[in-house]
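Structure, as structure tokens:
The complex appears here minus one protein chain, its other protein chains still in place.
Showing subunit A:
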């Protein structure tokens, strides 16, 4: 929709102004807006009174924020949330933002739930006639829209009938069918099953004390990396072990050429595959592994 269309269709518009605005400018601004928005009634609110005035939700098609004043008006999350609440679904917020503050403020818009935030071209300058030139030069008008579905207030999640559980998932959602039935998908039939969590008592939920495992030797191996270690701990641990082993006395047992199964802990060849006595093995390059 073009800006003209947006204004033409609007039924109610809210203009937010600040203390620094000369009150005489307000009716002039109203006229300007009214020319474009012939069907609309226009309300005015001072930003300081905004939250207090507690207007009803979803009551405006367009909110014009801080456009009347020469300088830009500060906006924060609380104000934004309130503006969001006041807008009808599909309603628009129009605000002028300094370029340097742009990304931060747009982020805040998104956080509050505004979608499609877009800068406007200067055809809409009728809205910022009052602004100082340097403000106009170093900022842009932005148009932000509130999404169309009705974001209602809380609905209790807990329900006593099984029907409403299905009702939580809207009718347009994908069904939980699987062609292979492999992964666990959750169907009404699960009602047939007992709650398996109830089978467990406090003791079951406790983890075993790893230190109590009898390993039968004095090996410690406390910090152990998991099977698919991808965090680097396995690397770390084994490097530690390798360097420690290398520092022990060089073996003179003569079995270095056999595989690790026959080597001593301190063997300098440890970690290498077996080789022919007297020859040193070179590792295959990584590229063909």
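Worth a mention:
Note that in this section a residue touches a chain if its C-beta (ideal position, glycine included) is under 8 Å from a C-beta of that chain, and two chains touch if they have at least 3 such contacts; residues count from 1.
The definition used in the following text is that contacts and distances are computed from a predicted model.
Looking at the choices "aldehyde dehydrogenase (NAD(+))", "Histone-lysine N-methyltransferase EZH2", "WD repeat domain-containing protein 83" or "NADPH-dependent FMN and FAD-containing oxidoreductase", the name in the UniProt record of the chain not drawn here is "NADPH-dependent FMN and FAD-containing oxidoreductase".
Residue-level contact of subunit A with the missing chain is found at 81, 107, 110-111, 113, 115-116, 147-149, 151-155, 157-158, 165, 168-170, 172-174, 176-180, 182-186, 189, 192-194, 196, 199-200, 204, 207-208, 210, 213-217, 219, 221, 224-230, 232, 234-235, 238-239, 241-242, 245, 258-262, 270-274, 283-284, 286, 288-289.
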